[in-house]
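Below is the structure I would like to discuss, written out as structure tokens.
For subunit A:
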Amino acid sequence: MPDVDALLVVEEVAKSFGGVHAVDGASFRVPRGSLTGMIGPNGAGKSTVLSMIAGAVAPDRGSIRLDGQEIAGLPSPKTARRGVIRTFQNASVFPHMTVLENLLLGVPPWSGETVAAALFRRHRWHREEAQQVSQARNLLERLGISGMADTFAGQLSGGQKRLVEIGRAMMSRPKLLLLDEPMAGVSRTLAPVIEALIADLRNEGMTVVLIEHELALVERLCSPVVVLAQGRVLMQGEMQEARANPEVRKAYLVG
Partner candidate 1 sequence: NSSAGSTGNAQSKSSGVKAAVATTGSVEVAIFHAFSGPNAAYGPEAGAGCYPAERLINAAGGILGHQLVCTPVDSKGDPADAVPAANRMIASSSNLVGVLGGGSDTATSVVPLFQQAKIPVFSTTGQSAFDKTKDTYFWRILSPDAAQGSAMAAAAKKLGFKRVAALFGNDSAAQGSAPTAVSGVKRLRLKVVANQTLAVGQTSYRSEAQAMSTAKPQAIVSEADPQTSATFFSELSQVGQVPKLITDPVSQEPTWRKAMIGAIGKSALDQRDYAVVAYSPMTSQAYKVYTAALLASSKQVSKPSQWDADLYSVADYDSVITMALAMDAAHSTKPGVYNAYITKVTSPAHGATVVHTYAAGKAALAKGKRIQYVGAVGPLAFNRYHNAGNQFAIEQFVNGNWKVSSVLSAAEIRAASGL
Partner candidate 2 sequence: MLDGVSAGYGGHEIVHNVSIEITPGRIDCVVGPNGAGKSTLLRAITRDAELLAGRIWLQGTEISQTPGNRLVSRGLAWVPQLDDVFNTLTVRENLELGGFLLPRRRVAARIEEMLELFPLLSRLTARVAGRLSGGERKLLAIARALMPSPSALLLDEPTAGLSPEMTNLVLRDQIPRLSESGVAVLLVEQRAIEAIEISARVHVMVSGAVRTSREAQELRGDWDELTRLFLGEE
């Protein structure tokens, strides 16, 4: 029975890659409107869980329900259209396209993206695009890279690519945003920007899942947190509980 306040329910999902049990029966739920943190040591299976939710990897077993609807095994474009948007752990931009265009690809598929519309409804998509462009510019300004709008994304530094990727995900105004270590490789000056951004998103009511290694940040932002280790969920609860939980503490530092 679907939980009323849970947007996403993950039950007993498992995935192994040629003998490696990356995820081994993980269950947790993501409350609607929450900023759920996901922590765990390297190789705990966080990214794999994320990929399964986003449809990039089909789980071997288990169920994933979004708003009560089963999405496990749905291919990633379809999952994305249901409003689940993810970022990648190694920032994944479109290198030979400008930053602004990268952001525009974040907008959910819109009218200008079919052959007929691209050709015959130019006015309409021009208008829509103009709106999207100004929105994208605002976002770039917020991200502090508005000067880079016309640069090829491939020429950016790692941290800037990350910003572009987050920006792209934000453009899509998803139901569920999955962020895989958005702070990794981001400079100290940019990190607070992203942090503020994520906080804003939560305040605006978006549901976010955040994978992050920096526990202080997780503590500041996330509630609840899901702790993964060795492909299983160790606990789900508040960060303080997690910190206090010796098992978690040991798992996080020791494995």
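Inclusion criterion for the candidates: all candidates are chains of the complex that A comes from, given by their letters.
Going forward, a residue touches a chain if its C-beta (ideal position, glycine included) is under 8 Å from a C-beta of that chain, and two chains touch if they have at least 3 such contacts; residues count from 1.
These numbers come from a predicted model, not from an experiment.
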Single touching candidate for subunit A, where 1 or 2 all sit in one complex: 2
Contact set on subunit A toward candidate 2 in their complex: 18-20, 41-43, 181, 184-185, 213-216, 230, 249-250, 253-255
